[in-house]
Every structure is written in C-alpha cells, then in structure tokens.
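A quick write-up on the structure given underneath.
The complex appears here minus one protein chain, its other protein chains still in place.
Take a look at chain A:
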Amino acid sequence: MTDFIATPPSRQGLAGRMIGWIFSDLRVTICLGYLAMLVIVSIFAPLLTPFSPIEQSMDILMPPDAAHPLGTDDLGRDVFSRVVYGAPMSLYASFLAVGVGLVLGLPVGVLAGYLGGWVDAVVSRMIDTLLSFPGIILAVAVTGALGIGLTNAMISVGIVFSPNIARLIRIQTIVVKNELYVDAARTFGMSVPRIIIRHILPNAIQPIIVQVTLMLAVALLAEASLSFLGLGVQPPHPSWGQMLARGYSYMEIAPEQMYVPGIAILLTSLAFNGLGEALRSKLDPTRRPRG
C-alpha cells in the first residue's frame, strides 16, 4: 500500500473558506464584486441619482454632459437615473423567474427520474408538451392569465423555464441513481427521500447550477421582451429591458440609447455566467488537487 503523508485540510469554518475562495479566484472576485455593486446601487438608488427616473424634460436624446452623465432619453429623462433604478427591477426579475423555475422543475424532474415507470412516462410527456410551445408565446399566455405586471410576468417566465430544469435534472437523476454508492446507501437501509437529498441531488445538481446562471441571463432578456410588449414593468417605471426596447425605436437617430441598458444587461449576464462556471468547478471535488 502506498502511504503518503496526510495533510489534514485546514479546519476553518464555511464562511472562512468561502471568503478564501472569493479572493483566490480573480474571476469570482470580479463577478461577485460587480453583483455586489449592483445590489448596493439598487439599495441606495435615491442617494446616487441626480434626477428622478420618471422626471421628463425638454432635453431629449441628449448626449452625455455634466448634468446628465449618460445623456437623456426620448422623453428627456436622465438615462443614468433610469439605469440605476432599473437595476433592482432586473435583479428581482431574474431571480424570481429562475426561482420559480427551480421550485417547479426540480422536484418534478427528480421524482420522475428516480421513480421511473409510468410516473416518468407521464411527466416526460407533460414536459415535452410544454417544451413544444415557443417560450415567449407561453410566457405571454401565462402572463395574460395571471395579469399584467413584473411579478406575474416573471412567474410566467419561471413556468417556461421549469420544463427545461425538470428535463435536465431528470436525466441527471437517472444517471446518478444507478451509481453503486446509491445501491450501497440502499443496503444501509437509507430511505428514498434521504438518498435523494444526500446522494442524488448533490451529484446531479452541477449542470443545473450552470443552467441557472444561463437562465438568469435569459430571464433578464425575457424581462426586456415582456416589458417591450407591455406585459412587464409598467411605464414610466424603468427597467433595463424596457429601456433597451425604447432605445431600439430610436436606433437610427440615437444608437447610443441602446448602449447603456444593453451593456448593463451584458455585464450582468456575464457576471452570472462567470460565477456559475466558477461555482461549478468549486463544487466538483475531483477538480481539487490530488493528494
């Protein structure tokens, strides 16, 4: 037997390890820093903005200057103030949609995958049915049924997300449930819910984490689409998607109108993706250095 000197891993708390991880990886530092900045900006929006986001003026489609650091939009509203006030809307929208998708999709997918048989057959056909709708049409229909507004719009986006999540976790569950360590747990007399929580979910969740970060980005854009259609954030209140949609109308005379919300959406999506990717490699113990 090969013996090597055992180096016991440092016994610091979870919080300590998390902080260590955040600062050891530049990508994580930047992504989390950016998201933290968004949260802070969202909270202190009234203190940071020179104008109300809904205050109109006669200076329409102005380029940036001293008074309006990012210019004004087609109704003479300060773009900087609108972007800052749009941040909490966009964050809320993304997390709500993905949260709803997870709450609906995860349990259904895990159960279908673990139980198999007719449960799986029925659930899979239902998933296929939902997936056969174009996402935005389904979201519009559900929003129509639930009523207009950001929260309802995002719940419907979550409902659109849920079959994707269910399908992904179902396949993962089927793979993991046939692993020998699950058989071993069964011989120890472990109950099915416990096997799912202790073995199946931790080993099946990885692609979901990546999918979730992608979905956060998609939800940002879905919020934009639904707001564009007038189903999401109601004017005059700002959201990035709505600003982008509005800027799109003036693309030919003032293309810079799209830059600010577009870049905000882009950076936020990138931050979500970067964080997801880093989280995935962090959660995978086989990526850790060998002993």
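FYI, a contact is a pair of C-beta atoms (placed from the backbone, for glycine too) under 8 Å apart; a residue touches a chain by one contact, two chains touch by 3 or more; residues count from 1.
Following the convention adopted for this analysis, contacts and distances are computed from a predicted model.
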From the options "ATP-binding cassette domain-containing protein", "Ethanolamine utilization protein EutA", "Dihydroorotase" or "Sarcosine oxidase subunit delta", the chain left out of the display has the UniProt protein name "ATP-binding cassette domain-containing protein"
Check the options A:D65, A:D128 or A:D183 and report the residue that touches the missing chain. A:D183
Given A:P50, A:P202 or A:G230, the residue that touches the chain left out of view is A:P202
Touching the absent chain: which residues on chain A qualify? 1-2, 5-9, 179-181, 183-191, 194, 199, 202-203, 285-286, 288, 290-291
